[in-house]
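First the structure, in the form of structure tokens, and then the observations on it.
One protein chain omitted, others in place.
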Amino acid sequence: MDEEFNWLEYSESMEATAGDGEAPGKSRGLRRFLPGRPSLPRLRRGSRAASGPPSASDILEGQDERALADLDERLRALRERSVAASQPAAPAHQALYDVDDLLASPDLQSKPGGVISAVALSKAQERQVEMLRDIVGGPSQSQGTGGDRQLPVFSLDAAPRLLGTALLILVVCLPFVSSDYAEGELPPSVFPEDRHGPRDMYNLLDNLSRDDYVLVGFEYGPTAAGELDLLADLLLRHIFAQRVKPLIVSSNPIAVVHAQNVIKDINRSLSSADAQLVHGEDYFLLRYLPGGALGLRELSENFADIVRISARGLPTGLEFAALEEMTELLLIAESAEVIRNWVEQVLPEAEGSRLLVATGYAAQPLAQAYAEGMEQIVGPLFGIRDAFTYGEKLRATFGAFVSVEPPVGPVIEPAPVNAESDSQAELPRATQAEIEDAPATALPQPTETAPPTATPFMTDTPPAPTLTPLPTDKPAPTATEASIRIVEVTSDQRVNIRLGPTTVHDILALGYKGDMFEVIGSNGDGSWYQILLPAGVEAWIAAFLVEERVVSASEFAGAQDSASASESAARAVMQLGFTLRLGKNRPRFYQAQPPPSGDRPELALHRDRSLETPRLQAMTLGTLAAVLVIVFGNTIYALRGLLRGPRAQGR
Amino acid sequence: MDQTTLQVYAVLFVLATVLLVYTARYFQRRGKRRPQRRMLSGERVSEWTSGAIEANRPLHLALGGTAVGEDKTAIALAEAEFFYHIIQRSSASDIPPILSTSAPSSIPLAQDTVRRAWSGGDTLSRARWYPGDLAYAAAVTGMMEAEEPAAHILAGSFGPELALMIDSADRRGQGSLAVSDRLEGQAVAYAMADECLIGEELFAAAGAVTDDGRAQADAIVLDVWRALLIMGVTVVLLLEVAKRMPWLNWALVLSVSAILIVFGLLIYRRR
Partner (left out) sequence: MSNRTGRGQGFGIALSAFVAFAVGAVTALSLLLGDNPALFGDQPGSAQLAGLLALPADVLLRLVTIVVALSIVIGIANLLTTHVGRLSRGKFYSAVLLASFGFTVYWYVTRRGDTSLLEAVQVPIESALAALLCLSLLHGGSRVLGKRADIWGLLFVAVAVIVLLASTPIAELAPVQAWRDWLMRVPVGAGARAMLIGIALGTVVTGVRALLGQDRSVRG
């Protein structure tokens, strides 16, 4: 018996037989086993071209009214039997006589001499026999197909599941119990050089100042909490530490609640009551956006209305005209679809801002592709390992100053700063420890050393190959020169100024429309200009964002009225891996100084880190256990399949 | 490519689709059929609907998070069409199928789909709303216990929570067909479900379970676009490869093509 039983074929043959009385060409399907041909009435009304083999339901489908009285006598009997089937089984011999004949015997498996057991039944046939048994109320023979099957408390089928689960739980718990089970290496404390996305992301967030607002898309719920909570916690801490106000929004209602929980956890880590983050002052939780992609479109187009109402339905007091007023957009999302929606619906309206993306493993490939393909998208940071590195860097940045009290004056002579600018908020947080280690020349030594807890991160951004010492024969522009070749930023958006002439080089600084830089060269095809930042630092800017012209030295000097820091200081800063902060509308320069007094380093530092390492190790061990279970399970199934032959395998 | 050019292409694409839809419908009406694309699930769905009727149990059809009124409206409509034909096939049963969704805006669509395909009885309460993603999966597993559906057709927008539902169905011996427009859900569907559809098969699925002219015509249109797309990608790929091989010339290309065609024909004839 080579071909599998086909119930559908069987129905068809029954129909053909009953309909016009023609003898079928040959018996098919289960009919082979029949002692005689049952004479069933034609059930189907009208003719319908079959798109595939008609099923039993096809046969019945044509009946518009299914009142019981209209049913054929045998169908009614069939139906009554099926209702009775849930009762204790009636003797199968007394059930439908045709079917009874069909089956030859109710215990067809247990009777070795029976008609059917004489032939090997395929799985499909066994299923159909079981189905017929179900209808006639006969005792069930198989465990495999019945939907009524009760879940066993313990069965051999459940053993692999239980073992796999037990193994996973065991290995995941081990690192929390003892440190002897550490497996794998901890993530680096700095992002590797080839990962520009996370480095840029850190720099851009670190570059925020107190009057900036960040729109945070908080797009994950408890499902991804294990993977993303730490990352969200750190990113928010970084923002809060600089007194930047995040506007948190989500298209997932549970995520709004979850965001609140993450902030509560941050508050719990802060000791004093007056240091607590307060909704409406330090952050804003906006109302949930229904409608998926359309909700996000609504956010981008009606930003002003949406920011007025908080998640609790109360007025926020925020007045923004458009999404463009956000300095940056930060998206913490668990699914690729949400990232796509943000990129397609929100980002086009946020001119001048970047979308910084943090995500999990599942959405990482898409986020990576976006970040590589679109200038406006930065990142991605993904998973718990990146979170660990981010946390280390954050701690290093803020940590060094905590015990240096008070800061021993400016390490480098402060440059004159514009009266109208908030000089405190614009200062970077280069640490004394870092400056000490910096191979920069002519740096005055601080009188007080950094505390031992500070982690210098000199290895973070080693000088890039393109960073060459400023040629001594190229003096900074002075008023004595008649004219200078410059480029002026013409793009309405903020532009990236990079370490080298490609978009994969680190972002060094941000330029704004109207900013002017002296040109000192260009790359081969003229698509990038090499410019001299006012502090004497060489950098590159894409040609299509700027306009080249020649100006008089005095005009150029006027544009740079914020003056320059010393060359050595700028170079030291470069080597420390900071973004040069040019400020809005006019260039301003980095100076290596303690953090502004307005910053709140405790937010970055007061974290419970005791569980971070065991958690990472648990993840490693858990992944290895999962691989083991998957490989072992599939090997067993593959072997079983090979031993039983292809037809006996589950479908 | 500037925005205007892009828009012109988009309009041309839509117009070509309109033309294709009408052409396919025309040939469908004329009775010209073409072999159905091989989609295993069509046969399995027939088996499940028959099984559900004969075991007097409902089918469970899940829309997941596909919401009408959002960017997934078209997907919701395609799913409704697919479900409509499945319900029609099982309409001889005494128990109407259960349609579940986690998007409240899809409830009217679900109710409408059952009502159209099923005459008589209480069909409104067969469309169920279980909010959330994971909560939806949990509610569906509860329903599996309480109402014992014969099989689950999970065609919609699902994430990894699909695993909970399929696993639970599997343990109860209930069949499952799954497809998701989200990649995470699609991976789970492929690994765990008894049957799975992939990507745009969801839109052609209605054509696989019915001989309805419209559904079949849609499947044809999709097949045509798919074939054109594959050809386009292949041509571009070949041209790119050719650019990197300066020794390649037309004579070589033609002779290799001729040899391949002859071999292909020989293999085809032998089969």
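Lettered A and B in written order, each chain numbered from 1.
To be clear about the criterion, a contact is a pair of C-beta atoms (placed from the backbone, for glycine too) under 8 Å apart; a residue touches a chain by one contact, two chains touch by 3 or more.
Computed from a predicted model, the values in this text were never measured in an experiment.
Undergrad: In the complete assembly, which of A:Ser209, A:Thr223 or A:Thr397 touches the absent chain?
TA: Checking the options A:Ser209, A:Thr223 or A:Thr397, the one contacting the hidden chain is A:Thr223.
Undergrad: Can you work out which residue in B:Ala52, B:Ile95, B:Leu109 or B:Leu177 touches the chain that's missing from view?
TA: B:Leu109
Undergrad: Just the residue numbers, please: which parts of chain A touch the chain that's not shown?
TA: Its contact residues with the unshown chain are 64, 160-161, 164-165, 168, 183-187, 221-226, 254, 257-258, 260-261, 290-291, 294-295, 297-298, 301-302, 312-314, 361, 364-366, 368-369, 383, 385, 616, 620, 623-624, 626-627, 629-634, 637-638, 640-641, 646, 649-651.
Undergrad: Tell me which stretches of chain B touch the chain missing from the display.
TA: Residues of chain B in touch with the missing chain: 2-4, 7, 10-11, 13-14, 17-18, 21, 67, 69-70, 74-75, 77-78, 80-81, 84, 88, 91, 103-105, 107-109, 112-113, 116-119, 124-125, 127-129, 131-132, 134-135, 137-138, 142, 146, 160-161, 163-164, 166-167, 181, 183, 186, 188, 190-194, 198-204, 214, 218, 221-222, 225-226, 229.
Here is the rule we use: only the chains that are shown with their structure count from here on.
Undergrad: Just give me the whole-number Å value for how far the CA centre of chain A lies from that of chain B.
TA: 26
Undergrad: Considering the complex alone, what residue numbers of chain B touch chain A?
TA: 36, 42-44, 46-47, 49-51, 53-57, 67, 69-72, 88-94, 119-120, 132-134, 148-150, 159-161, 171-174, 182-184, 194, 208-211, 216
Undergrad: Write out the stretch or stretches of chain A touching chain B in their complex.
TA: Contacts found on chain A: 7-8, 48-53, 55-61, 63-66, 79, 82-83, 85, 131, 134-135, 143-149, 151, 221-223, 254, 291-294, 335-337, 341, 362, 651.
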